[in-house]
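Notes follow the structure.
Missing here is one protein chain; the remaining ones are kept as they sit in the complex.
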């Protein structure tokens, strides 16, 4: 790849040597003379001065401060994101069905699929054009995998789960497992068989170890463009709106609805049967127990402090209501 | 299935057309004229008036408010739970051992098992009557899977793990992995090989992505009727009492004991070496650091609020002990 080719392919304005050949991408500090770097924010301007990159993706406002060739664009970070696809060296499964895969004769499988060794596809599954099913992955009966979607090795898709086009699912994610539904009976918990399915839109990414349960009666729904990080737990009957992002280790209880264009940071816990409107941003480790009806940023949790201080303050937390009453008594002139 | 057949099978009092045929279950709002619905709580009475269901599972107190046929029972939710098993369309693995499964000749396997493609069963394992071992699942040496237990695709059972009868284990759950045991040595951590096993009773359900470690010397124990949701972490030497329920993302450190008939909500963290008595209910995201000796409801955590307000309050948390002292000084008349 030359700088000239990159400029043309990604619609960038090159100022520099169009014939210069580059082999990869790197940070400003880490880039060598055959790599392209990028500057996504003003706070990296200091590092810009010392970069050894072949060229830098840069906003027009900063272009004149760049000591090396520039690839100018209004959104350098977006251009960088798009450029990463050129340099991805991840494993490519061969076209076709590996002889060690087990694909039901009653599955409907497009010609251009790539199904790896020891993958299993059950009867009634529909596998679209260009789909990749990694080694040891599983697709249950009647599930549908949309065109160009990639299931990495070890992904498990239960029955009656539909994924749209161009999704990426990372290893050991489980899609369509039973929701946690039980009725108390005279002899213990009585299982509520989970009869709903799971419907996932187009362009969804799902992280490693994430689990999304099927619905109890209706479907659990993940809309188009949603991105979900690792080890997220989404319970039955949840619905996640378009382009919402959910970071690692977050858990949502059943029947909770999150709107579009939300960001939920890591390690957040959301109660069940609540509704978060569009455009809500929840910071890390928050505990969300009620519906949120106004866009904005919401938070809870208290940052760590030295253990000695924390011990004292944590004890006072348990006395807070008492402190409040004592304060009110003083204000009324009645204390002590 | 006709309403008459349902009434007879589940011991319900039908008021309506016994010949009417139904094909499934649905919510009051979602049910069409060939589906049965249910009303589990007074708060859904409004939706009852408009239901288009063929019939509704209903308590005798509300039966006269139902616009459609009724299937009357003292516990409609329990009847609904039982009825779900009729309409479960999940994949059924064929009876026998799939030719692509790898089952040791030294395993003891009942005739009625269903072992799917690419499952692996090691020497000395004992697989009971009617057991289902899903695709790509693994059963280690000397482990025992009780009658009619189902391991979904991708479940991993280490060696010396016993499961009772009628358990359901969801995909990528790991049973019997090593506990996190290390002794500090002069050159770093020295592994304590985990010599205990894992013993799981009858009628236990274990969610996707849940991990239960084997014991260090003695066994980790899950008693009969326990239900565990997704991504729960149970460390070595824990013991969970009969019919206790644990919701998603909860983690328990080592040697902690939970009694019978407890409910632990989602995202709870329990310290190690503590004991929770029978009949304790812990609300979501609580941090449990001490033993609990009285039944009841226990909680911690602070719900999320708008970020601006939270920031101010979180700072004050770090000053709580100081505030307490200032308050005491005022009360003594010695402030400021």
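To keep things simple, chains are lettered A and B as they appear, and every chain counts its residues starting from 1.
By our rule, contacts are C-beta pairs under 8 Å (C-beta built on N, C-alpha and C of every residue); 3 or more make two chains touch, one makes a residue touch a chain.
Owing to the predicted nature of the structure, the values given are computational and were not obtained by experimental measurement.
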{"item": "Listed residues B:9, B:42, B:92 or B:326, member touching the removed chain", "value": "B:326"}
{"item": "Of B:9, B:42, B:89 or B:316, the one touching the omitted chain in the full complex", "value": "B:316"}
{"item": "Hidden partner chain, touching residue among A:51, A:70, A:118 or A:143", "value": "A:118"}
{"item": "For subunit B, the residues touching the chain missing from this view", "value": "100, 102, 118, 120, 122, 136, 138, 140-142, 154, 156, 158-160, 172, 174, 177-178, 180-185, 187-195, 209, 211, 213, 217-218, 231, 233, 235, 249, 251, 253, 269, 271, 282-283, 286-290, 296-303, 305, 309, 312-313, 315-317, 319-320, 323, 326-327, 330, 335-336"}
{"item": "Residues from subunit A at the interface with the omitted partner, ascending", "value": "24-27, 30, 75, 77-78, 80-82, 84-85, 87-91, 98, 100, 116-118, 134-136, 152-154, 168, 170-172, 203, 205, 207-209, 224-225, 227, 229-231, 242-243, 245, 247-249, 266-267, 284-285, 301-308, 310-311, 314, 317-321, 323-324, 327, 330-332"}
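Following the convention adopted for this analysis, only the chains that are shown with their structure count from here on.
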{"item": "Averaged-CA centre spacing for the pair subunit B and subunit A, given as whole angstrom", "value": "25"}
